[in-house]
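Next up is a structure, given as structure tokens.
A protein chain is absent from this complex, but the other protein chains hold their places.
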Amino acid sequence: MGTPGLWSVAIFLPLFPLSVIFNALFARVGNAPMRAIILLAWPQVGLVLFGILPPGRVAGGVVALAVLGSLLYAFRAIALRDVDRWTGYIATSAWALLWPALAHHAAIDTLRLYALGFSVPLALLVLVADALKRRFGAAYAGLYGGTVRMLPRLAGATALVVLAAVAVPLFPGFFALVAVMVTTIPEQPWLAVCVGLTWLLWTWGGIRLLQGLIVGPGEAVAPVADLSRVEFGFYVLTLALLIAGALRLPGVTA
Amino acid sequence: MSLRLGQTLKIRAMAYVAGEPIPFFWPMRSFIHHNPLHGLEHHPFPEAVARGERLFQARGFLPRSGYQRYLRLGKVDRAALGAGVEAFLAQREAVAGIDLPKWILALMTRMDRPVVAGSGLAREADVVVALRGGPIRGTVPGADHVRARLREELLDSRPVYEAVDLLFGTGVGAELDELVIKSCLDFFDEGQSVWSMPGRERGFFAAWREIARRSGRLYLRGLHIGRILRDEEGPEAVIVRVMETLGVGEGRWTTYFTRELARLHGWAGFIRWRSGARHYYWAQRYPADLVDFLAVRLALGLALLGERARTGPTTEPELERFIEDRWREAYLRHELFSGAVLPAMAARVERTLAAGRPARIERLYEEYVAAKRAEEARDQAERLQVLAAMSDGQEALSRLSAEDLGRLVGILRDFERGEGMIWLNAMENRAVERLLGGIRPGAPPADGKRPFAQALFCIDTRSERIRRHLEGVGDYETYGIAGFFGVPVSFMELGKGSEVHLCPVLLTPKNLVMEIAVAQGNDDVTALTVLEKAFHELKESVLSPFVTVEAIGLLFGFDMVGKTLLPERYNRWRKRLHQRKPRTHLLLDKLSREQADSVIRAVQRAVIAKAIAQEFGLEAEQIHDAVVRELREVAMGHAQGAPKLAAMLGLDATSEQAFIGRLRTVYRINPSVVRLQMERLGRLGFSLDEQVVFVAQALKAIGLTENFSRFVLLVGHGSTSENNPYESALDCGACGGNQGLVNARVLAQMANKPAVRRRLREQGIDIPEDTWFFPALHDTTTDELRLFDLDRVPASHVVYMDRLRKGLLAASRLCTQERMPTLLPSPASLSPAAASRYAARNALDWSQVRPEWGLAGNAYFIIGRRALTQSFALEGRAFLHSYDYRIDPKRRLLETILTGPLVVGQWINMEHYFSTVDNERFGSGSKAYHNVAGRFGVMTGNLSDLRTGLPAQTVLDRGFPYHEPLRLITVIEAPFDHAWRAVEEVSVVKYLVRNGWIRLLIVDPERHCVDVYEDAAWSRRPFPGTVQSQPAEESVPS
Partner (left out) sequence: MKALVVAVAAVPFASALLVQLFGARLRRGAARVSVGAVALTFVLAAATLALALDGHAPAQFALARQWGILLFDPLSTLMAVVISGISLVVHVYSVRYMAEEPGYARFFVLLDLMTGTLLVMVAAGDLITLLAAWHLIGVLLYFLLGHDARSRAAHRYASWTLITYRLGDLPLVLAAGLLYHAYGTWSLPKIFAAIGTDPRAHAVLGVPLPEVVAALVALAAFARSAQFLLHTWLPYTMSGPTPVSALMHAGIVNAGGFLINRFAPVFVHTADVLPGVFIVGLITALIGSSLMLTQNDIKKSLGYSTMGQMGFMIMECGVGAFALAIFHLISHGLFKGTLFLGAGGVIHSAREDDGVPKDDLYTFVVEKRPANQRRPWILMAAITLAVPVVILMAAHFLVSQDYFQEQGAIVLLFFGWITGAQLIFATYRMRAQNFWRLVVLSVFSFAIVIVGYTLISHAFDLFLYPDASFRRGLFAAADIGAVRFDALVGLVTVSIVAGWVFTYYSEQGRGRRREVRAGRWWSTLYALGSREFFLTDLYTRLARALEAAATRLNVWLRWV
């Protein structure tokens, strides 16, 4: 595995120091659809590059670096209140977890599905964050809250999308993470424990974010319009498709 | 450092004064409805509500959307709204080109959010520019302006840790509340925990210090509480040291203490009541007062500040310096952590403050303030445009100059601050109109015919319905009297053994009444064999066979399934297992000295007989009275040996002496105990002339002095509900949150006594021979009327009993039919039978959070004859107290009604008012999350302040208020000067009326006019509706 090739893949499947590129780019891009596309495309590019490069064993050290980098970003995400940066950190943390599967010669198209499984909920989260920005000026946890009573559909969509992002069961993330842990257990069990801890930190970060966005007295919320039925239907339908796809996800269940 | 006496007394005085505005909190075992702003009642109502809102951070009026909903339902008098707006605009000069009344009426009736928003960074000029859509420029507000606002916002009115929380987001306040609540729970627990806090006798602060010092070392690394709590100091010394460490000026200590107490006003109210309640058992055993509470709170506060805010400022001088030299950072920090930050820049502000580089903070401050001013101006402009569109004044608004706009915004801000009162007055006007439309002052001439039965009900609003139906069912007359029938009683129940005060909280009873069982365990003796005794022992105990069902039932879920799926049948079956309460009599006649002595002697003989039976296993026939009498003499020290006993049992001298010794110690047959019992017996019961006074007072107060019918029912009221911490709130408020049956039985027993009737006849109240007073209980949850003490009814009355029972049953079923639709999820009209079944189910269903609506909906307090309100269906919204001014020339009876029942009515009304307008702060939130703490109070969830006030289920109906929040509208049916002079003489009620806590109307039946007291002036209006020319003249009795 030539180092230059590795570095190029490491940009797209972000290893720790190189993740600065993705995060900086993600922070710069303003409008929501553009960010969603970046989220969807970024890991796929990495996998394509990995496919092109001559096949070779991925060094153990790289896998360790990937898992530890993922743990670092998950840990940093628990203190974030800004939804956009949170999405960026969770994306970095999730894609880095593809390295262990790469190291164990998992089929590339399975990994492509895993990457998609991680990216789609995050893309939806970017759209939800945009909806929040249009209504409250910013998607920032702990500032307004209380949307459950005032804007039930928006709060419902936010909750479901955040749960999908933190790999709650029956969403693809869940099966991907189980597959990653199963592959890493035999050789380096402590890596599997790190992946588990990352997953725990995702849940903790996701719940803190949710509490800041939907929980609260709600009187302070200015009278703004709730999501339309169509928009809410879109989110629910996408998530339902995600679950349907996840049920037939190869790899774990193959 | 030990304090001089002077300083200690000063601290205690300060704590007392600081505790004034905090309302009392009574244990929920006897729920007392009280006015949450009782401490502010010496201010006029609007000003007191404003102070209450600031102190308790609560809302004093419904949000505007709530009043708009009432407007749509027709509960608000539009004309009164217009008049209120006119009055408000009268003192303010008009704004050029703006039709102010139209604008303000549009604001009130159509706009659902406030029109003036924001803390006012943006000046009028910016709003004008924003109106015209231009970019906002201009100078940034200067340093001293920001410093002044920060100092006023952070230092003047807040405790230090609240200021630190608002600057650094440390959350010290929340954690301090939890620690203080946990300490209070440990100390004030009344039997919930088996292992309770050791050393509670030494007082709250001393006991807490023992525990805190020990847990100080391990507890929180930096919490150097040990250093704060040196050994030899009292609570006052700790308070002084903490306040001096915090650097708070001595002048502001009292307001500081009030703010501290207001944060946990549930616990503070409970401690304040408990320190004053001398009769309260737990207060005697474990004393505690507000000074202890303040000392605990301040000590923990200082410790937490030291631990959590190590780097930043932790005392007032440091805060002062922080605001002085780093005012930009202070402003930004305050914006971020108080939640007022501009959403768009929130992330940047947080990152810059976290980085903490002064240069970057300064640049950010400039940018932030400009953006904030622009945003505020835009927001204010946008709200003004919305209002302008509603009152089609857009172009007038756009033509306004900056100075005019400033005045317009000022007027709108003042209006929104006082808007609640205008809505309240308008709703009250509509309610007064509705009332005056219904009542008939000209009483029809009494037809002299003797009614079949007369019934005295409590003034409770729920009695109005059952009285109306009882009168409709047959030839019945009903009267309204205070629920305790004017007889304050300290009652000792059979099986409970401790005294309960059955009277309003304002009074303390002087007379004790004891309950003894009629069949005094005579089957005790008949148990023959040992097995029978054992079985009897088991059966006779309060738990008896119920135990095994309980043990098995709980393990296998009989309870869980039974109580949930078929509550009535299962609970009725369980009740049958319980020991039926034996029929009892009340000991209420005062004993003379020799009577008391003979009682003591009789009891001693019984105890001795029992002692012999137990000690020597003798049977009843072997114990001879002479032996018992002799033993008593010996035990009391009047004689030496007990030859008869020794002879009978062949005892030698030592065992005989031993037995006598045991008699003296274990069985308490000795002179000292007898002296104590004699003194206690002296307090028992009522003397004859006391009884005469009470009966006369009760009958005269309601104007029932002649034409008595054969049956006079004294109907106390109570409620039955399952799994309901607020069951005492549904019982009788006048009996201190207990059932009114005992007071009814006491008054009935007194009134049926021939000696009392003779003395009454001498005073002019002639009760005919065949009149009998029946105690009865009205169960307000199922509307069931049950008669009591039927075993003492004279034979002559038994014949009429089934007609009476039929009448009562008919009245309760009709009353349930009228009441039940309001309780069903979807209001459907029901047959009386179906309604009664629903009511019975509500009373026994443990998942029913609202067994009945209770006192919700109370609005009126009518003092007058029943004829005034007989023809008007008040839907259970009025306290009705019968009163006949003609037999009360010296106005003494009216004054007793005003001091007792009216004040209790006002408390009930204010409790419902404030629990409705802000159920989270003044009320106690939803019952689904309540958690009973220490067997006397309720918390929400794991750990919260003691929840005062009424739950959401009592005053709200699916989020919207069910109880219309109005002040109590009091109507007195009497000549104007008669009523007004009575009110003047009762100072408490005078100030309630003057300060606007009650609305007073005086209906003059003779001149057919009504006088309304409105903002410190009387206005006389002719009586609407039928104006009968001839005033009804009755012969005034001698």
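Order of writing sets the labels: A and B. Residues in every chain begin at 1.
In this text, a contact is a pair of C-beta atoms (placed from the backbone, for glycine too) under 8 Å apart; a residue touches a chain by one contact, two chains touch by 3 or more.
Please read these numbers as outputs of a predicted model, since none were measured by experiment.
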| item | value |
| --- | --- |
| Contact set of the excluded chain (shown chains only) | A, B |
| From B:I211, B:A277 or B:V693, residue that would touch the chain that is not displayed | B:I211 |
| Touching the absent chain when the full complex is considered, from B:R12, B:R29 or B:R158 | B:R29 |
| Residues belonging to chain A that touch the chain removed from view | 16-17, 19-20, 23-24, 72, 75-80, 145-146, 148-149, 155, 159, 163, 168-170, 174-175, 178, 181-182, 185-186, 189, 192-193, 196-197, 199-200, 203-204, 207-208, 211, 214-218, 247-248, 252-254 |
| Interface with the unshown chain - residue positions in chain B | 28-30, 182, 185-186, 189-201, 210-212, 214-215, 218-220, 281-282, 351, 354-355, 492, 494, 496-499, 514-516, 534, 537-538, 541-543, 547-548, 550-552, 554-557, 559-561, 563-565, 599, 603, 606-607, 610-611, 666-668, 673, 676-677, 680-681, 722-725, 727-728, 825-826, 845-850, 920, 926-936, 938-942, 944, 952-953, 956-959 |
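One rule holds for everything that comes next: only the chains that are shown with their structure count from here on.
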| item | value |
| --- | --- |
| Residues of chain A that touch chain B when the two form their complex | 81-82, 85, 136-138, 140, 142-144, 217, 219-220, 222-223 |
| Interfacial residue positions of chain B with respect to chain A in the complex | 63, 112-113, 339, 341-344, 346-347, 350, 920 |
